[in-house]
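Every protein chain but one is kept in place in this view of the complex.
Our next item is subunit A:
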Amino acid sequence: MGNKTTEIRVKYENILSYDINELVNMSAEYRDRCCKNKKHENTKMFFCNDTQEIESLQSMACNMLRFFHKQKISKDFRWKAALVSCGTLQVLQCKCERHKKEKVCTQLNTHNKEDTETGEQSKKKCNQEFCELKENTSSLRSCWNKFEKIISR
């Protein structure tokens, strides 16, 4: 188990953490005024439960994968979010309940970004899916920070 946590910590510190920070910075560039004003219904909340950080991270990563085909979200942002989700699952050696989601990771590996379906992200109307993905991203980063401090001890 010690080697396992060490491997997780090393991969997170040298690779995954940079991808997560890049994703968070990317989400900050998009206008999200509506995300603050409006409380979205049917928004699934994710918590980083104590002693269950790995399970929480798995849940967040699998949830983020479902946004990969949401065309209302910008291609670059959902592509990057999918990379972070797949990286999280790879580092933790976890799987999603639905295998279909993991096929996204396979597509990401060699699939050209330009081949991804493109959709225009509306800048005028509030994009609920974007807000959910953004919030999911923030939760994922917070939980990873918490988990890293635990395994670094």
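By definition in this document, a residue touches a chain if its C-beta (ideal position, glycine included) is under 8 Å from a C-beta of that chain, and two chains touch if they have at least 3 such contacts; residues count from 1.
Here is the rule we go by: contacts and distances are computed from a predicted model.
Colleague: For the chain that is missing from this picture, which UniProt protein name fits: "Serine/threonine-protein phosphatase 2A 55 kDa regulatory subunit B", "Small ribosomal subunit protein uS9m", "Interleukin-7 receptor subunit alpha" or "Pyrroline-5-carboxylate reductase"?
Modeller: The chain we cannot see is recorded in UniProt as "Interleukin-7 receptor subunit alpha".
Colleague: Please identify which residue in A:R66, A:K80 or A:K134 touches the non-displayed chain.
Modeller: The single option touching the absent chain is A:K80.
Colleague: Provide the residue numbers of subunit A that touch the chain removed from this figure.
Modeller: Within subunit A, the residues that touch the unshown chain are 10-11, 14-16, 18-19, 22, 80, 83, 86-87, 90-91, 102, 105-106, 108-110, 113.
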